[in-house]
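Heads up, one of the protein chains got dropped from this complex, but the rest are sitting where they should.
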């Protein structure tokens, strides 16, 4: 595909993009380091500008103000990341799943109701009274328990487990090994032992949710745990029972949210963030890596640290802490000087 | 079931409970927000008192001093959480597993010895010389390796893996995707490479242990890793090789305990707590969320922070740290004033 054709698709997608230099044919997209002769590459992070010197790419997508050496052809776009995303979709597309149809080695309960065009592998289990929409793919080793409801166009990668009576919207994708709707840590103390409370709620995932690998999302004790439409999770994320996450959130790997938390829309939690139970996190909140959120967070706030505080305060405290030994020295100096003054004044 | 009948069961369970208002029939338990016409609900956390105003529940369980508006019938109990637990058990009960018997699509080694009433799904594997007690349920995708010993009444949810020669007591429940007895990180450095030490020990789980989803419990290098009777784990918990955890502990999600640690009884570790290797944690210790325990902890202590210190000290340090920029300003002010005094005294 010629750069000009790709550029046209970018423009169709609402981006302002122009070709500069030779209108080359590109066949794929790759990093600056790994690109071969027919590859388009890109620079969005200024950290990688230097690699422009040595790339073997046929062309690069760059932002405003960047001009590669050697007259390398470019597609210029103010948002090179968005532009190259378009190029990847056009030139490569999304993963094509193996086509099993309804494998005769899958374990499908006779009371399960599957929609049109099912793609269920051997070694997958669909239990009693499950309903599943059209065009769903279920990889080997998945277990979809009794009474689960799955929408249209969902993909369960290998070894995903959905506990009984949980609900998935349309176009939900769950990566390998994730577990949805397991019992939360619901025990009542009784005579210094832990008495198990039946976990009779469920977990409900909205439309267009994507969950990474080896995550665990508790069912609610009562009612439901909710993951809002369009929300995306990285890997190894834990969501506690009864927690409700809003739409279009982004949670990075190893985030842990305790139970009964309410999280708004468009919330970004960076890697290893933890959120204590029963809190309310407002719309648009952003928490930096490893933030430990132990109180409610106002909409739009950016927090950092453990316990998490507004990011400017967290940084100020951190820098002050780093200089603390020096300040302690200055306190000692002051004490000496004050003692000297006192002596001089005959105290 | 009438409120008075439910109340009677609560009393049988050792709770002091009384009905106030109409002796309604309830058919289920739900949250204040989600409760429908026949549902019993409850308030134990004062944070949720407000929701009493708008609930559609037929009745609520409340603690002392709480009176809902509109003459809503109540069951009053000093411990509403315990009372509603009883109600959930009576009205809903625990999960009923699918009944597979001994599926002819399970992989059962001829030398495995299964107790009475086995419930083993297609796609589960029971390897050589396994012994399994009566009334055990093994979901699809589980792998029970050579020589594992499982007690009576155990449940392995889908895709649980028990490595060779590990031991489970009676009534052990392991949620989906958890792995018991994998090799720990046992390597000896040799010529700047890592030489693998055979991990010949095992992991042993006591009676009534419940393990969350996607946890990993290392086998010991030598001897055994132990999880005490009645101990309960959340999800994504890591236990290192040779660590011994006492009875009736509660570990919340994403806790990580390194190897060769000794943990007492009734220890509570909140979410994302980490414990370094070779430590001793006394009976009854409680560690707050994200605590990083890097030294032995005395029995009964409550710790917080990373590195973890007694909770009062952790809080004091945290508040002092937050005010540190202000204290630095006050040091600067003092320096100015002392300089002025010195000048005045002709130094």
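Lettered A and B in written order, each chain numbered from 1.
Just so we're on the same page, a residue touches a chain if its C-beta (ideal position, glycine included) is under 8 Å from a C-beta of that chain, and two chains touch if they have at least 3 such contacts.
These numbers were taken from a predicted model, which means no experiment stands behind them.
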Sole contact to the chain not displayed, among B:68, B:133, B:151 or B:177: B:177
Full-complex contact with the absent chain, from B:11, B:102 or B:341: B:341
Which residue of A:141, A:223 or A:307 touches the chain not shown here: A:141
Where the unshown chain meets subunit A, residue by residue: 29-31, 33-34, 45, 47, 81-82, 85, 88-89, 92-95, 98, 105, 121-123, 139-141, 157-159, 175-177, 210, 212-214, 230, 232-236, 248, 250, 252-254, 266, 271-272, 289-290, 306, 318, 321-322, 324-325, 327-328, 331, 334-335, 338, 341-342, 345
Residues belonging to subunit B that touch the chain removed from view: 107, 123, 125, 127-128, 141, 143, 146, 159, 161, 163-164, 177, 179, 182-185, 187-188, 190, 192-200, 214-216, 218, 220-224, 236, 238, 240, 242, 254, 256, 258, 272, 274, 276, 278, 292, 294, 306-307, 309, 313, 316-317, 320-321, 323-324, 327, 330-331, 334, 337-338, 341, 344-345
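Throughout what follows, only the chains that are shown with their structure count from here on.
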CA centroid of subunit A to CA centroid of subunit B, Å: 25
